[in-house]
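My structure is below; once you've seen it, I'll send some questions.
A single protein chain has been omitted from the complex, and every remaining protein chain is retained in its original position.
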Amino acid sequence: MTRNLIDFVDITHKEFDELYRLCADIMKKPDKYKNVCVGKVLANLFYEPSTRTNLSFRTAMYKLGGSVIGFSDPGSSSVAKGESLKDTIVMMSNYADLIVIRNPMEGAARAASLYSRVPVINAGDGGHLHPTQTLADLTTIRMHTGGIKNLNVGICGDLMNGRTVHSLIKALSGFPDIRFYFISPRELKIPDYIRYFLDSNKQKYIEITSLEATVSSLDVLYMTRIQRERFDSESEYERHRHAYILTSGKLSDAKSSLLIMHPLPRVDEISVDVDNDPRALYFAQARYGMYIRMALIMTMLKNAPAEPRETEVGGAACVNPRCVSMFEKYLPNLTYEREGRVFCEYCDKEI
Amino acid sequence: MTRNLIDFVDITHKEFDELYRLCADIMKKPDKYKNVCVGKVLANLFYEPSTRTNLSFRTAMYKLGGSVIGFSDPGSSSVAKGESLKDTIVMMSNYADLIVIRNPMEGAARAASLYSRVPVINAGDGGHLHPTQTLADLTTIRMHTGGIKNLNVGICGDLMNGRTVHSLIKALSGFPDIRFYFISPRELKIPDYIRYFLDSNKQKYIEITSLEATVSSLDVLYMTRIQRERFDSESEYERHRHAYILTSGKLSDAKSSLLIMHPLPRVDEISVDVDNDPRALYFAQARYGMYIRMALIMTMLKNAPAEPRETEVGGAACVNPRCVSMFEKYLPNLTYEREGRVFCEYCDKEI
Partner (left out) sequence: MTRNLIDFVDITHKEFDELYRLCADIMKKPDKYKNVCVGKVLANLFYEPSTRTNLSFRTAMYKLGGSVIGFSDPGSSSVAKGESLKDTIVMMSNYADLIVIRNPMEGAARAASLYSRVPVINAGDGGHLHPTQTLADLTTIRMHTGGIKNLNVGICGDLMNGRTVHSLIKALSGFPDIRFYFISPRELKIPDYIRYFLDSNKQKYIEITSLEATVSSLDVLYMTRIQRERFDSESEYERHRHAYILTSGKLSDAKSSLLIMHPLPRVDEISVDVDNDPRALYFAQARYGMYIRMALIMTMLKNAPAEPRETEVGGAACVNPRCVSMFEKYLPNLTYEREGRVFCEYCDKEI
């Protein structure tokens, strides 16, 4: 498997299949795995708080018999303050066997991988990528459908912002006979680059505004939060939000096999009366996320520690103000070409 | 044993006896137990800081070979902020095998137990209950008396406030031939509901104001802190405090078998010159507290994870402004009747 997990596309279907089988076996026989990481150390570097992801990785490592070091927000650590990302990563990879990094700068995980002596897992780099959330989502769907194919997948809420949704869309497009129903207010439709991606992959999808009108056709309903900040006015926001809150009432015509998912934490986009519905899987989804991370950690640790790859300086500088290369000046410019266009290898923005 | 430990009354004398024997064996042969919780995870959820209780549970779990996740104060966790208690508990019980919760809302531990898939231990819910402190206190007394019976128990300081003292009084009343000496300024005497409890249990007790006049008759002296805030004026406070500070001088007539106890941390209510007195047990008390928690964790983990019990909505709403049901609106009203009066099942206040 890939040395580092920066982007979900780093994982092939075959590799996902192996991770999934390992995950399923861990869930069946946890005792068999409770000592496999004894003596191993995970560095959990959270430059911004994300309790769920942080706890999910911690618990995963603990259940494998390993240990965890790191920090859970910059304030709590003099490492995170002042010091360059490079120096922190080099030091941490001196201590740990595996690094998990969450950082608000886009491309931070890729940058970290340039200097780490051990594998790096991206636990979220700004609005850019969050591959292990996608891993948890696919695991949940497969666990409850017996195979990711021939599904009507509804995704509801804010489809414009939120890497979770975009990453899930890209990942699901790789599976056979997936039909997307994008349910959102006009203000929050999927962005052009996703539409471009879907069209160039001949992916079937429709965009609608009504959740109620759509729910009965769905096999999967993935709910996301609509944030106040996204609207020009409070009234705009109030006008929309109720239409995109899932209640047990709106589920009356839904299939009995529907999977109701949510990345959590929820605010009020799913009302508590749905929690007791057997189709509500969002809490189980978090549990699957922890088990698939156990499988991921085991698999990544098989990659023997190796000096980071040589990087050739060169190419154009990135122009994205949120790109890690804007903040960490010693970073080499890294670019790649696709269809004659040039992109930054850190943040994937076109240059 | 009870699935959850919310209130010390959940533990029968027989169960305390079993916990005590296990505790004593752990102290004798710690190596025998150092791997019994390998692969198990304790969620230590501290919504307000309490370093001692927090460390005591952590260390207990570590000495059993288990792991610990959680947070030590709300500020440090996005889970504790914003999210409902229910969602946090459901998520945590996805990850952990046992939950320990400390929360300023009265009844929070009971509320948590409604949604947890794993056993819940109350590590303090506001001014309401703190059963594992009582467990530590009884363990200390038994460890040094060979049996909790026929004892003159002095409790000194602020007897009006402080759940530690009230819980200890209730618990000790269940043992044979206990005689209480309540030593406090008039302003800080035991509250009426405790007096009512003692009288209806025909429990022997006397209330006095002088520590010096009483100490010679005692088998146990339980010291507590008198807080400035409790008095109308600084002068009021100054007038009293010295009378309730234990010094080696005041111990001159005390029994050689006296047990001097304190829940810690102390400020100056016990002067340092007492620390070297062999009768000073307050530091040992903390150590016993850790060992009895080891026994408790082992015992609770035998309760296989089970879906939480069904709760029937209904009954009257609680009126206690500090009750968890005031803050977490989705909670069902839960009540119980005693002697024709109705009480809230969360905070035990009469409705």
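Chains here go by letter, A and B, matching the order in which they are written, and residues are numbered from 1 within each.
Keep in mind that, in the parts below, a residue touches a chain if its C-beta (ideal position, glycine included) is under 8 Å from a C-beta of that chain, and two chains touch if they have at least 3 such contacts.
Fair warning: this is a prediction, and the values are worked out from it, not measured in the lab.
Engineer: Identify the residue among B:A24, B:L55 or B:I351 that touches the chain left out of the display.
Structural biologist: Here the residue in touch with the unshown chain is B:L55.
Engineer: For the full complex, which residue in A:I6, A:C23, A:A60 or A:A96 touches the chain that was left out?
Structural biologist: A:A96
Engineer: For the chain that's not shown, point to the residue among B:R3, B:K34 or B:K255 touching it.
Structural biologist: B:K34
Engineer: Using the touch definition from the top, which of B:A213, B:V267, B:V319 or B:V342 touches the missing chain?
Structural biologist: Answering carefully, the residue with contact to the hidden chain is B:V267.
Engineer: Footprint of the hidden chain on subunit B, which residues?
Structural biologist: Per the touch rule, subunit B residues meeting the hidden chain are 30-31, 34-35, 49-52, 55-56, 58-59, 62-63, 65, 72-73, 76, 264-267, 272, 283-284, 286-287, 290.
Engineer: Go through subunit A and note every residue touching the omitted chain.
Structural biologist: Subunit A touches the missing chain through residues 38-39, 41, 67, 69, 71, 76-79, 82-84, 86-87, 90-92, 94-96, 330.
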